[in-house]
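Every protein chain except one is present and positioned as in the full complex.
Letters A, B and C name the chains as they come in the text, with residue numbers starting at 1 for each one.
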Amino acid sequence: MPYLEIHDLTVSYEKNKPTLERFSLHVEQGELLSLLGPSGCGKTTTLRSVAGFIKPDAGQILINDRDYTRLPPNQRDIGLVFQSYALFPHLTVFHNVAFGLRMRRIPKDEVYSRVANALKMVGLEAFADRRPAQLSGGQQQRVALARATVIEPQVLLLDEPLSNLDAGLRVEMRQEIRRLQQQLGITTLYVTHDQVEAMSISDRVVVMNQGEIEQIGRPESIFAAPETVFVADFMGFDNHFTAVVESVRDSKLTVNWGGNPIELRWHSKFGSPQSGARAEIFFRADNASLLAGREASGLAGQVILHTFHGNELQYLVETEVGELSIKQDSASERFAPGEAVTVQAQTQKWIAILEDREQNA
Amino acid sequence: MMIRRPNQNRTIILLVAPAFLFVLVFFVLPLIFLLSQSVLPEEGGFTLQGYLDFFQSRVSRIVYLRTLRLGLIVTGICLVMSYPAAFVLARMPARRRSFLMSLVILPLMTNAVARTFAWLIILGRRGMINQTLLSLDLVENPVRFIFTETAIVLGLAQLFLPLMVLPLVSAMENIPDDVLEAALSLGANRLTTFLRIVVPLSSDGLVLGATLVFTGSVTAFVTPAILGGSRLLLMSTLLRQKAVILFDQHAAAVVAVVMILTTLAVNLLLRVLRAQQS
Amino acid sequence: MVSRWMYISLVILYSFLLGPFIIIFMASFGANANLAFPPQGFTLDWFANVFETSQFIDSFWVSLQLALLSTIVSLVMGMPVAYALTRFQFAGSGLVETIFSAPILVPGLVIGFAMLNFFVLLGDMQVMTGLFIGHTAILFPYSVRVISASLRNLDPYVEDAAVSLGANRLRGFLLVVLPNMQAGIAAAFVLGFITSFNNVPVSLFLSGPGVTTLPVSMLSYLEYYFDPTIAALSTLLVIFTVVLVQTAERVLGLSQFV
Partner (left out) sequence: MRSHRFITLLLALLVLGLLAPMAVAQDTQTLTVSIWGFNLDVLEENVFAPFEEMHNVDIVLDTGNNSDRLARLQAEGANTDIDVAHFATQFTHIASQEGLLQPYNPDGLENLDEVYDWAQDPLGNQAGVGYTVNSLSLIYRSDLIEAEITSWADLLRDDVAGFVSIPEMSTTFGPAALIMIDRALAMREMDKSEEAAGINYDADLAWEALPQLADNLVTTYIRSSELTTLVQEEEVWVAPYASFAIGNLINTGHDLSTVVPAEGVVGQTNMISITAATDQVDLAHAYIDWFISYDVQLAEALDLIDSPVNATVELPEDICALLTCGDMLDTMIVLDQAQVSDRLEDWLERWNEVMVR
C-alpha cells in the first residue's frame, strides 16, 4: 500500500518546456526513497512539488490517500530539510525547532517537552540557546533535522542535505539521518546527486534523468545491474565500451574479448537482442585482472600509467576497445608504464546494455 | 541565490507595480515633459533652436565649459587628497579604521548649506585665511576668495571628498597583504608596488569615486550659489537663473536636459571603463 | 608598505574634511555678529536666535515630517521591489533596476525643476504633496538598493522553511524575513531620512508659500543675513545627526550592516 503517490505529474517553469512530464512515483509507508540524478534532472522539482512550493500543471499528489495537489504548502504537514539548512538566523536553536509547533498552536509545555526531546534525539540538548551562526555545519544540519521532524510530519523531504558538509562528516550524518528515520518510522523522500550516499541510506533508489525515471530498485540491484547506459555511468562503472553481439542464449549474450568469446548478463528495454546488435559493455575497475605479457586468454594491452592507492594499484591500460581502468591488489605483480599486459575479464559482474531500438526490435 | 518558481508573474507584478507606477508617473513623466519643453517652445512646433541657442550663446558656453573644468579640477583634487590617505585607511586595524571611516561619513550626513557656510568664514575678507596671511605679513591687503572659482572649487572638494574616499578604501581593502608582500619580495620598491599593484587593483574604486565626485560637482547648486555669487555661474545656478529670474522655461529646460545628458554621458563612460576592466 | 608621508596625507585629508566643522562650531559661540575670524568673546545668543527665528522652527517641522513620511513610504513601496529583484528571475528585471536607480543619476536640481513644471501642468497641488512626491522618488534608489543587499544576505529558503512548518506566506515574511532584515531596514531608514532631511536641490523648486524645508530656509536666510545663527543651527544639526546615527547604532546595531 503506497503512502505517498505521485500520479502523472507535469511541471513546467517555461511554457511548453516541461521539467517533469507525466511523472509517477510511489513511496511505501516508512520507506526511505532516494531520488538520485544529476542537477536539472527534475529531482528537486519533484520534491518541491510534494512540499507544495510548486503548483503542477497537471497530475496528482496523494499522501495516505488524501489529495494534496492543491493544498497550500503550509497546510501539508510535511517536514522539509534544505540543502542550505535554512535555519532562522535570528532565532535560537530552541526557537528554530519550536517554530513549527508554535504555528500549530501547541500548548507551551508540550512545545517545551517536544523540542527538548527532538534536540535530545539529535544530541543538541546543550545548544538550545545558541544562534545558528554559533554552530558548526553538522550541528546546523541536526537542528534542521530536529526542526523538520518535531512536527511529526506525514512525510519527510530532504533536499541534498549533506552537500554542504565535508566528507567525513557526511558519512556520520547520513548514518544519523538513517537512524532517525528508522526510529521515527517516517516516510522519507531523499534527494541527492551522490550515488554512494543514495546507496548507503535508501530502502529504494530512483535514478532520474531529464525528468524521467531511468530505474527504480533496491540499492544493491541498481548497483549491480543497471538497466540503462545512463544508470551504469552514474553508478560508477569505470569502464565502458561498445561491442557487437555474437550470439544470445537466454539470460546471456556473447561478445568478443581479445579473440575469446565472453558471456555476459544483458538488459534490454526492447526484448531479446539479435546477434549483430550493438551492446554497451560496462565493468568496474576491480572486475578485471592483469597478466604479464601477451596471453591468448584475454585482451592485449599496454600499461600507460599506474597510481598507488594504499592496498591497491590502479592501472590505465591502452587496448583495442579503448583505455581501461583496472585495479589490482597491491600485493600482486606490478607493471611499469609501457609494459605489455593481458586484460582478463571477470565476467560475472560485467553487464551488457542494449538501448538501440532498431537493432533489437 | 534565486529560487525558480513557475507562475510567478502575477506575484512579481503585484510586488513591483505600486512603486513602479509611482516612479513612472512622478519621475519619468516629468522628465519626459521636461524634454518636450526643451524642444517644443510655447509658440508651438518642434525645434532644436533652444539647443542651438544654448551652444551659440557665449554666456552658456562659458558657463558650461567652466562647469566641466571646475568639475575636473575638483575631481583631481579629491583624487590626490584621498589616494594615499585611502591606502593608509585600508591597511589599518579594523577598529581604528571603522572609527576613522565614520568621521569620513559624518560630513555626508550634514547639509550642504551648513558645510558651505564654513567657507564664508574661512575665505572671507576678514576670514581665517586672510587673517593668517596678514599676520604673517605675506600679503599687504586681504586677498579676495569669495566669488572666485577658487572658493567654489574648495567648497565642492570638501563637499564631495567622502565620495572619493569611500570607494577607494573599499577597493583597497580587497587587496590582500600577500599580493603586496609578493611584489616587494620580487624586488619592487614601495613606490613601484604602489603604482604597479595598488593603483591597478584599486582602479574600480577610483573610477567609481571619480564619477561620483565629477557628477556631484557639475550638478551641485548650493556651493556655487553661495560662494560664486550672481556673476560666477555654473550650470545649476544658470538653470535657476533662467527659470526664476529670466522666466525662460524653454531655455531652462534646455539647460536641464544638457545637465542630464552630461551626467548620463559620464556614467556611461564609467560603465564602459568598468566593462573593459573586467 | 605604509610610509610616513602617507600618514601626513591622512592628516591633511581629515583637516580638510573636518576643519570646516570646527570653524562652524567656533563661530556659533562667537560674540561678533559678522564672519570675522577668529570669533571674539563667547555667547549663546546665536543658539537662542535659532529658536526665536520662526522660519527655522517651522521649516524644521516640515523637514522632519517630510523626511519621515517620504522615507517610510519609499521603504514600504521599495521593499516589495527589492524582494522581487532578489527572489525572482524575470524578464524586465533589468528595466526595473534601471528605473529605480535613475533618480540618483539625474541631478537633483533638474528633478525639482521638472517636477515643478509637471505639477503645474497637473493643476492644483499642495506644496507638501509636491515635496513628498519629490523626496519619495529620490529615496527609492537608496531603499531598493540597501534592502536588496540585506535580502541577498538572507537565505531565500528560510521562507520556504517557515511555510513548510505551517506559516502562511505573509506570516513567514513577518516572522522570518522581516526580523532578519531589521539592520538593513534601519540602515535604509537612516540613510533615507538623512538624504531627505538634507536635500536642497529638489526642495528648492518645490517649496512654496509657508512650506519650506530647513536647508532651503537656511539658504534663504543666508541671502538676508551673514551672521553666526547659521553656524549655531549647523552645530545643532551636526549634533542631531550624530545622536540619530548613534541611537540607530545602539538600538538596532546598524554597523552589522553598513
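We adopt the following convention: contacts are C-beta pairs under 8 Å (C-beta built on N, C-alpha and C of every residue); 3 or more make two chains touch, one makes a residue touch a chain.
Just so it is clear, the structure is predicted and the values come from calculations on it, not from any experiment.
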For the chain not depicted, the shown chains it touches: B, C
Options C:7, C:51 or C:225, residue touching the unrepresented chain: C:225
Sites on subunit C contacted by the missing partner chain, in the whole complex: 34-35, 61-62, 64-65, 68-69, 72, 116-117, 120, 123-125, 127-128, 178-179, 182, 185-186, 189, 208-210, 220, 223-226, 251-252
Residue ranges of subunit B at the interface with the undisplayed chain: 58-59, 62-63, 124-126, 144, 146-147, 229-233, 243-247
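In this text, only the chains that are shown with their structure count from here on.
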Most widely separated chain from subunit C, with each centre as the mean of CA atoms: A
Contacts with 2+ other chains: residues of subunit B: 4-5
Residue numbers of subunit A (touch at least two other chains): 53
Residue ranges of subunit C touching subunit B (in the complex, touch as defined): 1-3, 5-7, 9-10, 12-14, 16-21, 23-24, 27, 34-38, 77-78, 80-81, 83-84, 86-90, 96, 99-100, 102-103, 105-111, 113-115, 117-118, 121, 133-134, 136-137, 140, 144, 155-157, 160, 194, 197-201, 204-205, 214-215, 218-219, 222, 226, 230-231, 233-234, 237-238, 241-242, 245, 255
Residues of subunit A defined as touching subunit C within the complex: 51, 53, 72-76, 78-80, 82-84, 86-90, 99-100, 103-104, 147-148, 151
Partner subunit C, residues of subunit B touching it in the complex: 1-5, 8-9, 11-12, 14-16, 18-20, 22-24, 26-31, 33-34, 37, 81-85, 87-89, 91, 98, 100, 103-104, 106-107, 109-115, 117-122, 124, 126-128, 131, 157-158, 161-162, 165, 180, 184, 190, 193-194, 215, 219, 221-222, 225-226, 236, 239-240, 243, 249, 252-253, 256, 259-260, 263-264, 267
